[in-house]
Every structure is written in C-alpha cells, then in structure tokens.
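For this depiction, one protein chain was excluded, whereas all remaining protein chains were kept in their positions.
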Amino acid sequence: MRTDASVHAVPIPEGLLEPALTVGKVTPGSLDDQVLAFPETKPPKQWYLALAVTLTALGIGVACIGYTFTTGIGAWGNSSPVFWAFDIINFVFWVGIGHAGTLISAILFLFRKRWRNAIARFAEAMTIFAVMCAVIFPLIHVGRPWLAYWLFPYPNERALWTNFRSPLLWDVFAVNTYFSVSLMFWYLGLIPDIASMRDRTTSKLRKTIYTVLALGWRGAASHWQHYEKAYLLLAGLATGLVLSVHSVVSFDFATSVVPGWHMTIFPPYFVAGAIFAGFSMVVMVLVVVRETMQLKNLITMRHLDVMNKVILAMSCIMGYSYMMEGFTAWYSMNEYLHHGFMNIITGTYGWAGWITISCNIFIPQLLWFKKCRSSYFWMILVATGVTIGMWFERFVIIVISLHQDYLPSAWRIYKPTMIDFGILLGTFGLFFTLVLIFARVLPVIATTEVKAILPDAQPSHGGSHE
Amino acid sequence: MSQQKPTPPILLGAVALGAAGVLGTYFAAGPERFWANWVLWFVLMFTLGLGSLFIVALEHLVSAKWSVPVRRIPERLATLLLPAIPVGLIALGAVPVLYPGSRPEAAHHPILAGKAFWLSLPFFSARTVFAFVLVVIALAVLVGGSLKQDVSKDPAFNFRARKFAPAFMAIFALVITLVAFDWISGLTPEWYSDIFGVYIFAGAFLSGLAATALSLLYLQGEGRLEGVRQDHLYNLGAFLFAFTVFWSYIGFAQYMLMWYANMPDEVIYYKVRLAGAWRAITFALAALHFILPFFALVTRDAKRDPKRLRRVAILMLSAHVLDMYWLIFPALGGSPRFGWPELSFALFFLGGILLWIRGAMQKGEDMPVGDPFLREGLEFRL
Partner (left out) sequence: MSKKSYAVLGLFDTPDALMHAIPKLRAAKLGTVEAYTPYPIHGIDDALGLRRSPLGGMVLVMGVLGALTAFGFQYWISAIDYPIITGGKSAASWEAFIPIMFEVTVLFATFTAGLGMLLLLNRLPFFGHPVLSSKAMKSITRDRYALALEAESETFDSAAAAQALEAAGAAEVEVLPAPDRSPFLTSDYILRTLGSIFVACLVAGLGIYSLIKWFPLLAPMKYMQDQPRLNAQKASTFFKDGHGMQPPVPGTVARGYLPTATGTQEAAATLVNPLPRTKEVFAQGRKVYSNRCEVCHGALANGAGSLTAAYGAKPANLQAQQFRDYPDGKIYWAVVNGKNAMPAHAAYLTEPQRWAVVHYVRALQRAQNATDEDLKVVAP
C-alpha cells in the first residue's frame, strides 16, 4: 500500500499546531544584534542594585563559612543523632538544581526538540553555577577543609588509599565529572558565539579576550562536522550523567540501613526530583530574564508552557515515588519503616512533611490548566513552591529519618543555627551573583543554535525534523 | 489494504503440540510447574501488550511526529492485552499454589499476618480484574479510536488521545506496579523493593520497543510500510539502546543497594538467584540483557541497520523472557527447571502470540492514514 506523501493528507487542525519558536521576524543578524547587545553594553542601574543584593547575601555566606572555619562544625546545628543536616540538604538541593540544565542541553538535544535551543545556554550556565554552590558543602562540612585533597586517591607517604566502597567517594568522582563535563559542554557551545562577539566588537581588549576564548573558530564546514559529532557525543554522555550523578548522590542514603533511607526507589526518585527542582529554577529565572532583557520573542510562552509541562510530569513521578514509599512502609511490615513514614506526616517535623507534599504534589497540579501554564503569577507561584518543597523534601529525608531511627534512647530534636541559614543564604547569593554576571558578560541565548532553527535557516529539501 | 495470507500450518501445529504438552504438564509434572509456566507466559503477554500500549500513549503525550507512520504497529501489538485477560483470569488459579501470602498459614506468619488480607485470593483477584478493566478502557480509547480514525479521518481523535495520554500514564503506573508487586514479587511476599514497579516497566517498555522494531522490519520485508526510512529505524534503535541502559541501571541499582546494606530479608532474593545453577542464569541475564545489546547498538550506524536491529530485537525479546523466568521460576525452589513442560508452554504461547499478532497485522491500515501528522511523520529526517 502506498503511503508516501502523495497520499491524500488530512489537514492539520489549528488546535494541534504548535506555536512558532520565535515571535515576529527574527533573522540571524537581528538575533545577534538583540542578544549580543548585552555583553557589549553597560548594564542598567537595576542590574547593579540586584548585584548589590546578591553580593550581600554572598557576603553573609562567606562570613558564616569563615566563622565555621575558625570555630568548628559546632557552630552548626548538627548533633547526635542528626549528624547530617543543612550541609547535605543544601548539597543535594544544589546538585539537583543543576540537572535541569543538563537535561535541557543534552537529553532534549538527543530528542531533537528544537525549542531547547533558545534556553539551553542559560540552563547550562545555571547547571555550572548550581554545581559550584553544591560543591561548597562537602568541602566545608568535613571540618578540616584544607585536607579535602585527601578525598582523592594520590600516592602518599602513609601508603593509604581512599575507600572506594564508600558512596561518599563515588560522590566525589560523580560531582567532579559532572562539573567537568558540564563545563566542557557549555564551553564548546559558547565557542561559535564568542567567535561572533569577536567579529563584532570594536574594543581591542575585548577582541583579544574573545579571540583567545574562541580558539580561532572560523565556521569552517569541516570543523562544523567534527564539532557537531562532538556535541552529539557529549549530549549522549551528559545524558548518562543526568541519570548517574543524582543516583550516586542518592546512594549516599540508600546504601545505608537507616529506616527511610534504604529504599531501592531512591535513584530514579532523586533524579526525577532533581529535574523537577531544576526546571522550576529555570522557569523562575527565565521569566525574569525574558522580561528584563526583552527576549520575549526568543524565549516565548511556548517555551515556558513546555517547561511547565515537564514540571507537571515530574511532579506526577514524585507523587508515584511518595506513594511507593508509603505503600512499602506498610507492605514491608517493618515497624521501623512504618514509624519513619508516620513521622513524616505526623511526627515532630510533620509540618515539614506537609510542606513537602503540598509544594511538590498538590500545588503543581495547577499546571494542568493552560491558564496557569501561561500566567506569570501562577507559574512563579508553582515554581517557588517547588523550590521550597524540594528543599524541604531533602530536609524530611535527612532530618526526620535521622532524628528517630532504631534506638529510642538516641532520639533527639534537631535545631539549625543562624550559621546554617547564613550559609544557605550565601549559596543563593553566589548562584544569583554568577547568574547576573553571566547575563551581562556572555550571550544568554545560544545564538548559533537558534540561528540554525530559524525558518529558512536550512536549505530546503522538503524534510521535517520533529 | 490488509493482506490475507493463509496461516502457516507449522504455527498451528506448534500451538496444538504445545497445548498437548501444557495439559500434560499439569498432570505429569505437577500443578506447581504448570502454574509457574502459566504465570510466566501471562506476565510476558501482559508486559508486552502493556509496553506497546505505553509506546502509543507516550507518542500522543509528547505529540511526536516522527513516530506517526509506525504507530499502528505498537497499537496492534497492544491488542495482545485482550487474550492476555483470559490467560490472566486462569492464572488466578496459581495464587493458592504458588503465592504463599494467600494461603491460610499466612495468617500466622510473623511478616505476612498483617497483610494476609491484601495477599489473599479475593483481594488479589479484585485488583487484577480492576487492572484488566482499566486496560480495556485504555485500549478502547487509544487503539480503538486510532483504528476508527483510519476511516473517519477525524482529527478529534488526536485531541482525545492527547487528553487521555496523561490519564493513561497514571493507569499504566498503577497497573504495572500491581503486576510487579502482586504477580511477580508476590511469589516472595516477605521481600519488597520499591523500585520493582520501575524495573518491570523498563522490561515491558523494552519488550514493546523490540517487538515494534521486529514487526516493522518484518512488514518492511513484506513490502508494506513504504515511506518508512532508516531515519525512523534510527530513532527506534536509539530508544532500544537508551532503555537497555535504563533497564540495566535500574537492575543494578536494586541489586547494588541490597548487596550493600546486606539486610537478610532483602538479600535472600539474590542469594537464591546466585546459588548453584541460578548463578549461571544471572550472569547470562546480565550478558544478554545489557552487555550484548549495549555494544551491538552503541554506534550510530548500528542503530539504523535493519539486519542489526532485527538481531538485537530478537535478542531483547529473548532476554525479556529470560528476565521474567529469572524472576518467577525460583519460586519453584531448587535449580532452574527447563524441560518438556517449559518447551510445550513456549510452543503453545509463543505460537498463540504469533498467531494473534499475525491476525492483528491485518487489522486496519498499516499506517494511521487518518492522522493529520502522517505526512510530516513520513517526511522526517534526522
């Protein structure tokens, strides 16, 4: 039976068509002028104001870390039996947020979803900044951060090696690999854009800097061929990382025997949670970016709509995971598991459990409604809720399981200190400082990638790429 | 136009021979052996059908265009769920024989007593029937609607399917978890693993993909499915590769976590499967379900090579059978059983499945000709 394109095709109704990826007339030249204007011009007053706020937060964080350094971990709330608290909560939180960027750049690239092109650059940058924030915590929580190099297996006078059977060491390798790969991926993507900036700029200093950073990129087709192959391979490799890095982080908990931690569903559950938290952060930042940088024609409501759908999907996966945890707590007939689960909803920290469930499962259900997916107010409400909910989820997992495990005589209440909060605030300060600087120094949209998907960008050969 | 080819007598003969062996198993090899095989093949049919239906729903959920030309194949494969239902209802006979939770002794077992009501035959059956009802509804909407659209050419189906797809995902999550916990891990009710639903999902999805690929190549070989190119094959191959890795990741995560914590009530599951002859089967599973397909599909060319894909698809389906066997048969105790009972059941069920699929391949057009995105799908280029 012949079913090629000559067969009578059914017309596509309006409701099934997807909106265009760019609004209005966008040409490669206008794209460059719009996006590359930002690194080329001085930032407005509001930017300096915002930077002042983030730098203050960062300063508070640095002061608190300095205090921890000089006084010791006793400055934090960590104490028996909750030996891991804000330090690990924040670490897992920030590593999770990084995953959205990698998913957008790598996985969506593999699926050939062209809408990723406009947001991939920013998302990848957020990944790198988030991982930088995350890495602070393993370093400072060891008590003697200047000995952190002991985490690496180097030949030493004591003939000692690291313990490869510890998930904490797997973390070291995983997070370092993640950072290196993300950095490499981000930088490779930047090269053609920096080449554009190099050829546009009139300032000698900038031209020198961009020339060095662009490595002499000239857009040769033979180069593009290898470049595209490298990009595809990196996308495939980074996809593996999205799954593995947060799974390795989940192993920190799942390999133990603490009730509520040793659940086999932790690896995919953590990965889903990471994507969930990350996308929410991306949505929040992109809403601000598209408004303040007048990029509404490139970061369109379609982009936000699709990202909100991903957030909704992840919320459903989280709901499944919570239900499986609850079911297993009963099905296992294990009184410790059961107690641990009941603690989440009715214990001392039950309020944290309810914040988690409401922010992660209930509130995001609003995104079923198109109205909420296209309204700034609702989507920022949901995204903020998710960020808070995901932080509290780590709190629930870590503090609730630790504060009441097997031995009732060891049950205690955990109270964080102002230093704990100060450091958390500091990481937000670091993250947003880096975001602000990035927004004015490098192209926030991958102009090269977006140029490639503009209508008329490719020679016509009658093929579709969806 | 569907082609009416005569059913090859060898298939019918195999099914008849298998049927005789199946009956014989009950009386000669004992009810436990009979029921273990019956449950195995029920689970295989059900996961294959459900996995195929998942593919269909996923395509609607993400509004994929490239897959429209090949969507009819998993739709037809999903109809396997229909004969799976009577097979499943008969399989309920296995519950008192193989599932310790349903027996009266469970009421006194320290772990099972609290959930004996859940594991008992009436509640088990109720859940199974409920799952079947949901599955029939999903089939009617997704597959029935698609077949109707061939004739009506009404795009209303696309709207309906897109709206139904998220609901299907919820149904799928529930049903696959039920199958995993009730039918498979219910054989060892003192054991539990909350990733088990995800593990069975990975296997089901993979088997659906492999069956889709195999059917696609078979139809292409028959000269049907004109317009489907290597670009489409590549995507299918890429999914096979990606989800092979995903299955391995889930399988390894479950194993490694249980190995690491070494809790006696969890680790017993693996100790049984690493003892004696089962050890060889475990290694074979890792080799056939992960290592071989991984390296067979890792290169770009391999993913779009029809010969390679055909071999890997057959390998994946065999590995899925081995996976389910590895999960279910240790319930019989002792070393892995493989003899004329297993062969008869294989002949009977495999023959039956092939007969059914042959019939399904005649239903409706080979491509969803009523779908407005068919043209775009055919024009897809990498």
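First chain written, first letter: the chains are A and B, and each begins at residue 1.
Methods note: contacts are C-beta pairs under 8 Å (C-beta built on N, C-alpha and C of every residue); 3 or more make two chains touch, one makes a residue touch a chain.
Only a predicted model underlies this, so the values are computations on that prediction, with no experimental measurement involved.
Contact with the undisplayed chain is limited, among A:Cys64, A:Ala85, A:Leu103 or A:Leu234, to A:Leu234.
Per the touch definition above, the residue from A:Phe251, A:Tyr320, A:Tyr336 or A:Phe392 contacting the chain not shown is A:Phe251. Although one chain is not shown, part of chain A still touches it, namely residues 27-29, 32, 69-70, 72, 144, 146-147, 149, 153, 159-167, 169-170, 173-174, 177, 180-181, 184-185, 187-188, 192, 195-196, 198-200, 211-212, 215-230, 233-234, 237-238, 240-241, 244-245, 248, 251, 448-449, 451-452, 456-461.
Along chain B, the points of touch with the absent chain fall at residues 252, 255-256, 259-260, 262, 298-300.
Methods note: only the chains that are shown with their structure count from here on.
Interface residues of chain A, counted against chain B in their complex, comprise 1-5, 7, 9-13, 15-16, 18, 110, 112, 239-240, 243-244, 247, 251, 254-257, 262-268, 316, 320, 324-325, 327-328, 330-333, 461-466.
Here chain B touches chain A in the complex through residues 1, 63-66, 69, 111-112, 114-115, 118, 153, 155, 158-159, 166, 169-170, 173, 177, 181, 192-198, 224-227, 238, 242, 245-246, 249-250, 253-254, 256-258, 260-261, 263, 365-367, 369-376, 378-382, going by the rule given at the top.
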